[in-house]
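A selection of the complex's chains, in situ.
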Amino acid sequence: MPYSPEDKKRAVMRLRRIKGQAAALERAVEEGTDCKSLLQQIAALRGAANGLMAEVLDSHLRELFGSAKETVAVREARDPDEEIEALMKTLRTYLK
Amino acid sequence: MPYSPEDKKRAVMRLRRIKGQAAALERAVEEGTDCKSLLQQIAALRGAANGLMAEVLDSHLRELFGSAKETVAVREARDPDEEIEALMKTLRTYLK
């Protein structure tokens, strides 16, 4: 779960924008828009996905390891080494 | 415009999948799904955007420079150097 209600709202806004970009691209493909413009729009969609990733990653790191009281309490039960392993598994897909 | 009707259909299918992934992620964020799972889903969405990029790029290169007769005729009017410059402008966003 993203760290705060504001984080959550921002993530939802970003996801709606991504859906909108995908829908616009779908129309563009069906209308036969030239590839050059499609490539730019796909690059923008990917940029939006990367921005979302950065934001959720930031929330996740703060939730797991940050100093905020509410999260310090929650994470007592967790094994930090396992959390790091799970996190690295996802990050490695970005480092190929 | 993607190279063939098959290319077009494949691109539309990919875009629908991306929309579905974004919608599923939106629900997941609203339901408070843990960040670990969100990060995996975002990585998958980005992978789908990259797959689409590769496909449209492949179509674009064939359209611009391939040997198929219909595209050879179309591109007579184009300046290949300008096309390359436009293409590199998009590709550079992937090479930062």
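Worth a mention:
Here the chain labels run A and B in written order, and each chain numbers its own residues starting at 1.
As a convention for this text, a residue touches a chain if its C-beta (ideal position, glycine included) is under 8 Å from a C-beta of that chain, and two chains touch if they have at least 3 such contacts.
Bear in mind that the values here come from a model prediction, so they are computed numbers and not experimental data.
Here 2 identical chains are displayed in place, and the whole complex they belong to in this file is assembled from 4 copies in total.
Here is the rule we go by: only the chains that are shown with their structure count from here on.
Separating the centre of subunit A from that of subunit B, both taken as means of CA atoms, is a distance of 19 Å.
Interface of subunit B with subunit A (complex): residues 1-2, 8, 11-12, 15-16, 18-19, 22-23, 25-26, 29-30, 32-36, 38-40, 42-43, 45-47, 49-50, 52-53, 56-57, 59-60, 63, 83, 86-87, 90, 93-94.
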